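Note that this complex is displayed minus one protein chain, with the remaining chains in position.
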Amino acid sequence: MIVEMRRGSSEAEVEEVVQRARSLHLDVQMNLGTEKTVVALLGSNTGQVDSDMFAVLPGVESVTRIMRPYKLASREFKPEDSKVQIDGLSIGDSRIVVMAGPCAVESEEQLLEAARAVKDAGASILRGGAFKPRTSPFSFQGLGEKGLELLAQARDEVGLPVITEVLDTQHVELVSRYADILQIGARNMQNFNLLTEAGKTRHPTLLKRGLSATVTEWLAAADYLLAQGNTQISLCERGIRTFEDTARFSLDICAIPVVKKNSHLPLIVDPSHAAGHYSLVPAIAKAAVAAGADGLIIEVHPNPKEALSDGLQALTPSDFARLMKELQPIAASLGRTI
Amino acid sequence: MIVEMRRGSSEAEVEEVVQRARSLHLDVQMNLGTEKTVVALLGSNTGQVDSDMFAVLPGVESVTRIMRPYKLASREFKPEDSKVQIDGLSIGDSRIVVMAGPCAVESEEQLLEAARAVKDAGASILRGGAFKPRTSPFSFQGLGEKGLELLAQARDEVGLPVITEVLDTQHVELVSRYADILQIGARNMQNFNLLTEAGKTRHPTLLKRGLSATVTEWLAAADYLLAQGNTQISLCERGIRTFEDTARFSLDICAIPVVKKNSHLPLIVDPSHAAGHYSLVPAIAKAAVAAGADGLIIEVHPNPKEALSDGLQALTPSDFARLMKELQPIAASLGRTI
Amino acid sequence: MIVEMRRGSSEAEVEEVVQRARSLHLDVQMNLGTEKTVVALLGSNTGQVDSDMFAVLPGVESVTRIMRPYKLASREFKPEDSKVQIDGLSIGDSRIVVMAGPCAVESEEQLLEAARAVKDAGASILRGGAFKPRTSPFSFQGLGEKGLELLAQARDEVGLPVITEVLDTQHVELVSRYADILQIGARNMQNFNLLTEAGKTRHPTLLKRGLSATVTEWLAAADYLLAQGNTQISLCERGIRTFEDTARFSLDICAIPVVKKNSHLPLIVDPSHAAGHYSLVPAIAKAAVAAGADGLIIEVHPNPKEALSDGLQALTPSDFARLMKELQPIAASLGRTI
Partner (left out) sequence: MIVEMRRGSSEAEVEEVVQRARSLHLDVQMNLGTEKTVVALLGSNTGQVDSDMFAVLPGVESVTRIMRPYKLASREFKPEDSKVQIDGLSIGDSRIVVMAGPCAVESEEQLLEAARAVKDAGASILRGGAFKPRTSPFSFQGLGEKGLELLAQARDEVGLPVITEVLDTQHVELVSRYADILQIGARNMQNFNLLTEAGKTRHPTLLKRGLSATVTEWLAAADYLLAQGNTQISLCERGIRTFEDTARFSLDICAIPVVKKNSHLPLIVDPSHAAGHYSLVPAIAKAAVAAGADGLIIEVHPNPKEALSDGLQALTPSDFARLMKELQPIAASLGRTI
């Protein structure tokens, strides 16, 4: 249930709403907008609470039931766009943010070479996997903490904040120490304990869409992060699983305007994992920007043929630099920069 | 099997290839490119023919087996982009072609108003359904031949060529008399008799992708048209069926670079049927252009709320005009016009 | 809208309902059940008709709006199970009906050998394709009318009624002359003109589910047949297209109880096309019978390795005979025979 306070309602009036909610064993989250305060009443039995119990309180403008399973990620709770702040960077702003780098951190040389190349081409965040979720236990699983150290070193040397995936609740503290942005991967989108732990850190977090998650389930998963008071959340569309197999996944381009309409959270698009092949990445990246994405996350490897994972989908540094140039006029056509 | 002749090979040499193919009961199609001739050998038993029987002939440069089920639609058969010519218009050229109009022809007033509006906004082809494929037999089925007459009238009065759907082999001759472009709808993509009849007309034809057809099956369906000698074929991506239901279908944006890589045929995108809701159409249309589509087909209705079919996905004339303006800089960023 | 008459309502009372419907430009279909008459009111604008206009008429027990797009195929219109009568055989009865034979009719020898084998093993209907829908125009397309003649000959010699596919409205009359049951294939499930023509014949017809059709769309397609007064309709589940590719399609086993709950039409299952591989056919066939299917349609070829189409999914005669034996106790456990 969403309780919208009147413009100019007093703190005491808001507090009365909160008290009544608590007396009914409901949780409360507040959006203190610049113009008005919105209070979300949360709990498994809100359906049985009479909305009039809140509508009659002083200072309350309206009470709305949200039938969809997500509440905190919804535009009803927070009409204005959210922005995620990282070291002066802002995700969700007019500048489209590009995260780039190798699928997996493999070595100091590989990572630094990639980091310098993507920075030169205009990327503003360095990506690289230290813990890798792999289909088979016998595939390369990433360098683990050593990979995190290399990422931190690359950040210091090159000057780009870093994003890397966290796979397990037991690693949340560790990864948070090194990463500027935590990435929750597609396979973990409904790993609810991991979401809760990542939420508790209040660390900027990128939530990838599960490969067969509906938009609704994805936004409900974001609610797990938001429910812990972590407002620094971005979403990432990376392709859904369909019957078509000429690309590895089907990037759900329609999800971009759908998410923008229904949620206030910034939306990043990952053309690399969707495509599965480097030759498709530029077209998908351009489409994503044109459709309104707030950013891109793109795999770039100094030597894709020798990559330890997913080499086929990585761009070379020079292909990436060309793509960045080609994206500029598209961003400009939307009144944005990149 | 694809037989590529040497640059400068003689007509007699080509003829010898053709004769040998016929002697083996194979069909033959030729691509007389500006630089070299390519001969496709076609039949259900080409797999059993020894390629050396052709490789040894004079003037033959190479013989390639195509394992994919489509041959004539492939880049191997015809490396250069195909163009479809309609009354001075050219689909597949640097100008992005926009087809627009109502889902169904409902009345003279409705159609003329739509036609004038879309022409004013920059569309170059008028769309409108006379025969409508509807899920239920008790829904409005279109005006039939009366609808075709209204389309012809609109063409004459407004000066736009028209595209309309043909549903059945028995209507191919009738619809061809009125329409500048025949549309084969998604539900008929594998109506092979209809494809064959449309192919025989040599009329420009737009082949929509079936809602669960793979790109491979779609290009093989195009082969049915091409096999009749009809080279005036365009493809149309209109969304595939997936588990996601916030949009009506999931537009397969990855299919755009995939088709462009594997086929020489022009590719149109239909954002309206994919979206199912007008509010999603502009973002998808922009994405399609950015990804490399050669054209768009968009539903526009003078009064969407009173439309007899699919009103929810139709743009108003003013929304369409705004979209056309917003598409211009994206087209320009790719070195194209719209 | 469904108008249920009272038990014992008079013909005059029913006629008054019909007259009022006609005066409102609605079409009418009647289910003259043994206990009571049900009248379906059909048309694109029934939503705007006030149900009280019928509820007040004498002899009317209830008026129900059906929101789902199918009406005539629904249990609301006809609560009791429908049966299709073919030459003494009855589809939808306690005996489970097995249709078997080759994918395509290839020759007199092949067809007769298959026909004798499947009859000996207990099949009661012979299947075989004369017109074949093939992904590529360069694959074997079936023997056409010659194939129909061979089917008729096999029927005469072996004594099994035959089912074969009709692909196009222009062949409906021809195929009806030879076939005991018309088959509408998955790719034509929404070829609405074909459905209408097949409906007009009043010939027993088997409607296969489209490979990405929802159950709702499938039953609405059945309405096209039923709307022409053809009540001899069976449905056929043959697998839907999903991301999984170890079988060719995913047989939708849940659809069996769903269809049985919502529709009165008999339901056949095709394990061969779903599986795409003979080794999976027996398990799927058993599952289908256990879940409540009224029949099976199975591909059997005397020599699968030399089949001109889909040989990999055909059972040998001896495998088919073994399967028929294994199905008996499962049928018996449900109080049925096979």
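Should a chain be cited, it is by its letter among A, B and C, assigned in written order, with residues numbered from 1 in that chain.
By definition in this document, a contact is a pair of C-beta atoms (placed from the backbone, for glycine too) under 8 Å apart; a residue touches a chain by one contact, two chains touch by 3 or more.
Given the structure is predicted, the values throughout are model-derived calculations rather than measurements.
From the options A:Pro133, A:Gly311 or A:Pro329, the residue with contact to the unseen chain in the full assembly is A:Pro133.
The chain omitted from view is touched by exactly one of A:Gln170, A:Ser318 or A:Thr337, namely A:Gln170. The chain that is not drawn here is touched, among residues C:Val289, C:Leu308 or C:Met324, by C:Val289.
Across A:Ser9, A:Asn31 or A:Thr46, the residue that sits in touch with the chain not pictured is A:Thr46. Seen across the whole complex, the unshown chain contacts subunit C at 212, 214-216, 239-240, 242-247, 250-258, 260-262, 274-275, 279-280, 282-284, 286-292, 326, 329-330, 332-333. Listed by residue number, the positions of subunit A touching the unshown chain are 27, 42-44, 46, 69-71, 133-140, 167-170, 187-188, 190-194, 196, 211-212, 217, 220-221, 223-224, 227, 241, 308. Against the chain not displayed here, subunit B makes contact via residues 212, 241-243, 245.
Keep in mind that, in the parts below, only the chains that are shown with their structure count from here on.
Of all chains, the one whose mean C-alpha position sits at the greatest distance from that of subunit B is A.
Inter-chain centre distance (subunit A to subunit B, centres taken as mean C-alpha positions): 37 Å.
Rounded to a whole number, the gap between the C-alpha centres of subunit A and subunit C is 48 angstrom. Residues of subunit A found to touch two or more other chains are 212, 242-243, 245.
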